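Heads up, one of the protein chains got dropped from this complex, but the rest are sitting where they should.
Up next, chain A:
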Amino acid sequence: MKNIRNFCIIAHIDHGKSTLADRLLDATQTVTKRESQAQLLDNMDLERERGITIKSHAIQMDYTAPDGEQYILNLIDTPGHVDFSYEVSRSIAACEGALLIVDAAQSIQAQTISNLYLALENDLEIIPVLNKVDLPSANPEEVTDDIVDLLGCDPSEVIPASAKTGLGIQDILDAIIERVPAPVGDPDEPLQALVFDSQYNQFRGVETIFRVINGSIKKGQHIKFVATGESYYADEIGTLKLNQVPKKEIKAGDVGYLITGIKEAKEVKVGDTITDHAKPTTNPIGGFEDVKPMVFAGIYPVDTEDYEDLRSSMEKLQLNDASLVFQAESSAALGFGFRCGFLGMLHLEIIQERLEREFDMTVITTVPNVSYHAYTHKNPDEILIVNNPSDLPEPSSLNRVEEPYIKATIITKSDFVGNVMSLCIEKRGVVTNQTYLTTERVEMTFDMPLAEIVFDFYDRLKTVSKGYASFDYAPLGMRESKLVRVDILLNAQTVDALSALIHFDNAYTIGKKMVEKLRELIPRQQFDIPVQAAIGAKIIARETIKALRKDVTAKCYGGDISRKRKLLEKQKKGKKRMRQVGNVEIPQQAFMAVLKLND
């Protein structure tokens, strides 16, 4: 055990975690030249395309130190995006150390700090790495000072590196061996292993990823999951190299995977403790808090007939992504669909994309919202959870509404403090703190309604700060708020899927922008279509989509036929992505349009 090192790589988004992992895999010859590719651990299509990590990924390396000593290094690459911070906290629980990567050009950012705190809470040994020193815009001296200030460490502890050129990789390996403590644990005690991840394999069912704390797990062993109370046989256990390597036994301190033939992802609870069925541990591990969805939206099939297919696709997706929650609902406009809970807007986007890509399901996502608490006059102390604007009681029976607030942390350059401040105030934020991290860089904290983050906050923040702002948030609890439901009427019919809960003070402006946006997005049809925004019976904004008068090209001779056919085919494809509500056809993207009112 003294030759095992378990560590994760944590950082702000894009600071180079996955690329640094590549270098470590190269240096330890875990992957061959032929297998090697950029951000190798980002193996989902979506991860590769978007260039971001979505899921944590564990891999084991065999390493021979310069002194000839053999080590097992278990590395976990983690995502940097705030939506997936729960992935980071799970990974951290399986490690004794963390490489904290800081981009030498961007310095410390919001998730650098939040992920660092997660690691410190778990008593991890932090190895600060100053990455991307090869960049012309790198600022190694200053950023090293920033890191020293943040960690209270010695400047000599910060390792300058480049995941691109390979500079500093040996120093990092040395530091892992010297500074990360070897796991402690008793191989002779009853089995006690922490489930810190799981993944779904179409052919093999659920693969449970665990870290053995005490005792050991053997192939074929009769085991038990403490929290769920279920028992299984360990059909296959092994270690995670680039491919899975089956083993007979995994001992205390080490990381591995387990296959038991479990088909339902729900049966495996990340954070659970695996123990021996006959000789269970008396000491289950703490476990994790359930991940709570932050954003809700309806997902509906474009074609109503696809409802059952959508259900089975969502169920399969959930096997892979336990953070996705959903429940059947129906909408007057859209028919049957699901109310889904997401970790954030990126998560929502990814789910929608995966449904389309992996399951060939074209879906409509309705206006996202957060989860509100409503109280009626009749039962003023009874919480009514509102995850869908149409569930908000009528204004006359409504006593009060509470909405979730967050503590938002934004790090930006001093030049943009004013801009960021105005944006946050516009978004109903209240400044609670402002600290100069350096003369150049400022950390601001706000109390803000979570709902405002959903509505085009990231894009706006990026714009007002010219890209020099990073953002992190943590829930603060519910606060009373003056909210109204803004309904949208198309052709005088309310389309419930377009309703949104909005703070009273912004309702008129947002209502106006919504109808303008919809006028742009809804294609002209054979008749005039009035688009209205209303609060209750009161119309607050109106636009008209003029009827289509001409939808034919004059010429259609030999040379035009093919080109024209393709054009009309494209038009038809676009139409297939539209949803008919009453006699109006609404394109898929119109439902999300309210999120991009300022484009």
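As a working rule, contacts are C-beta pairs under 8 Å (C-beta built on N, C-alpha and C of every residue); 3 or more make two chains touch, one makes a residue touch a chain; residues count from 1.
Keep this in mind: contacts and distances are computed from a predicted model.
Peer 1: Of the options "Heme chaperone HemW", "Acyl-CoA dehydrogenase", "Glycolate oxidase subunit GlcE" or "Protein-methionine-sulfoxide reductase catalytic subunit MsrP", which is the UniProt protein name for the chain that has been left out of view?
Peer 2: Result for the unshown chain: "Heme chaperone HemW".
Peer 1: Contacts of chain A with the missing chain: which residues?
Peer 2: Answer for chain A: residues 360, 362, 526, 548-559, 561-562, 564-565, 568-569, 571-573, 575-577 touch the chain left out.
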